[in-house]
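Here is chain A:
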Amino acid sequence: MNAPILSIITFIPLAGALLLIFINKDKENLLRTIALILTLVIFVISLSLYINFDDQNPDPQFVEKSSWIGYGINYHIGIDGISLFLVLLTTLLIPIAILSSWKYIGKRVKEYLIFMLLLETGIIGVFVSLNLFLFYVFWEITLVPMYFLIGIWGGKRRIYATIKYVLFTMFGSLLMLVAIFFLYSMYYKATGVYSFNIFDMYKLVLNPSIQVWLFLAFALAFAIKVPMFPFHTWLPDAHVEAPTAGSVILAAILLKMGAYGFLRFAMPLFPDALTKFLPYLGVLALIGIIYGGLMALIQKDVKSLVAYSSVSHMGLIMLAIFSLNVEGIQGGIYQMLNHGLSTGALFLCVGILYERAHTRLIKDFGGVSKQMPVFAAFFLICMLSSVGLPGLNGFVGEILCLFGIFKANMVLAILGVTTVILAAAYLLWMFQRVMHGPITNDRVHNFKDLNKREIAYLLPIIILMFWMGLYPQPFLRKMDASVNKLINQINQKKTLFTETKKESELLWDIKTIENTAEDHQEKEEPVQ
Partner candidate 1 sequence: MVPTSYFIILSAILFVLGAFAFFVKRDLITQFLCIEVMLSAANLAFIAFAKSASSLDGQIIVIFIITVAAAEAAVGLAIILLVYRQKKTIKSEDMNLMKG
Partner candidate 2 sequence: MNSLNAMFPLLTLIVGALLVLILEVSIKRENKTYLAFISIIFLMICGFFCVQSWGKDFSYFNNHLYLDNFALFFSIVLIITTILVTLISMKYLSLQNTNVGEYYALLLLALSGMLIMVSSSDLIVIFLGLEVLSMSSYTLAGLKRDDQKSSEAALKYFLLGSFASAFLVYGLALLYGVSNSTSIAVIIDHFKTESSLSFMAFAGLGLVIVGFGFKIAVVPFHMWTPDVYQGAPTPITAFFSIGPKAVGFAVLVRLLYPFWHVAYDSEVIFSLLWIISALTMIIGNLIALRQTNIKRMLAYSSIAHAGYLMVAILSQDTSSLMFYFVVYLFMNIGAFAAVIALGKKDKEYLELDDYAGIGFKYPWIGATFAVFLFSLAGFPPTGGFLAKFYVFSAAVREGLVSLVIIGVLASLVSVYYYLRIIVYMYMREPTHEVDINLENPALFLVLFLCLYGVLQLGIFPGNILLIIKQAVSSIAFL
Partner candidate 3 sequence: MAHFLFFLLAIVCIGAVVAMIFSKNQAYNALFIILLFVCLAGLFGLLNAPFIAVIQIIVYAGGIMVLFLFVIMMIDLQEGIPPERKRWTIGLSFLIAGVLIIELLFALKGFLFPAQAATAGSPGSPTDLGRLLFTKYLYPFEITSVLIIVALVGAMILVKKKDSD
């Protein structure tokens, strides 16, 4: 158990990307095979994380820590119950994404695979980082491969979409960076020690008026990533233009980074500000649910429909997370996984259609079920999973989310339940128009049903959907301890400041919960 599993998982893709650089770009199948095997190996290794994960322990596990640059910048990674499944989701979906683009990506295969692998490193890095600096580095790194994936292999408006994506995301994350600096210097001022360690940061007790700004900066970055209304417009563009695998990863994993950011950083770091903004955030999330649903209803392009459905679903997830109770947060995390699977699978299905028809407009389809019965079944299940049909994964997450929200705020929950109706409306309507009815487009007659490869990458997702729908305990149990700890942390810190508020009204009013922070091996004096 001493092997640095997390590091291995994080950096094998990077090594793989470097390896691919040296392979002749004409050997496309070799390249694909290597990438696939590599990612599958990573997935298998990552399963050992799950197996060895101690669900009684709320703290990060598989921790690796070594000094890196200094000034508090350390290589410090680990996973807890919150990040465990996000890592697993990533390692699962990347090979699927690679498999799904086996034929779809016909040109520049080598570069494509390299970017995919880089993306995997970045994403896993985001989820395992326990050092704010490291987190930010990975956070930004994920932008680059995605930028290329959309920009090179995307559709007609790919350049607009990809630049919008990058700039929009960066806008938020740069402000977050400033906030990170601020935290960093606050910590330094409070303790005389440089640290980016997230656990040290948790110990900071900040003046609420400062918290407000820092929280806003963090929240903006994450809200854009999620995306919460009204920061969502990059998403449909990026999705529509991205290649299938890009959309899959974008929707299934990258969006989760935003929600994860809230859970890991924005919420526990600034509990007072969180309390203050909770109503607004809740309303925004709620608007997202309804707004996303209504917009999805009228989209003409299947992909942008699914994209807007993501806005709606992520709204529910955020609302659940903001409920700040065990059910809500667990449900939120669980729903993140569900959304990853179901929306990912929906994008895969849309991709399968696109590969055959080279169009994604709903009106160009109709009656596909007749030509592709197997596909119809898969598509149906994915869609139902997204709708939240009991027995499939979506329901478990949805009911937990709703329960959590309900516990926190009945009105929001009552309005949030509309997602149940809207999701059914837009997805079923789309499904009906695409899959059912008479065949109106001659091209549809030539559609071939799924081949083995396509079944191979859809099947695991489908199986997981059933598993997670029927027996969610193995997933939920692993989260328990960490989620409880998170909630305690937020509540505990919140009360802490109210006790000590009168000490000073200064702006730089900071102190730490325990000044005996255990892990500062490097006591560096400030330069100069």
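With respect to how the candidates were assembled, all candidates are chains of the complex that A comes from, given by their letters.
What we mean here is this: a residue touches a chain if its C-beta (ideal position, glycine included) is under 8 Å from a C-beta of that chain, and two chains touch if they have at least 3 such contacts; residues count from 1.
Quick caveat, the model's predicted, so the values are computed rather than measured.
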item	value
Options 1, 2 or 3 - which one, within this complex, touches chain A	2
Touching residues on chain A, where the partner in the complex is candidate 2	68-70, 108, 111, 133, 136-138, 140-141, 143-144, 147-148, 151-152, 158-159, 162-163, 166-167, 170-171, 174-175, 177-178, 181-182, 184-185, 188, 527-528
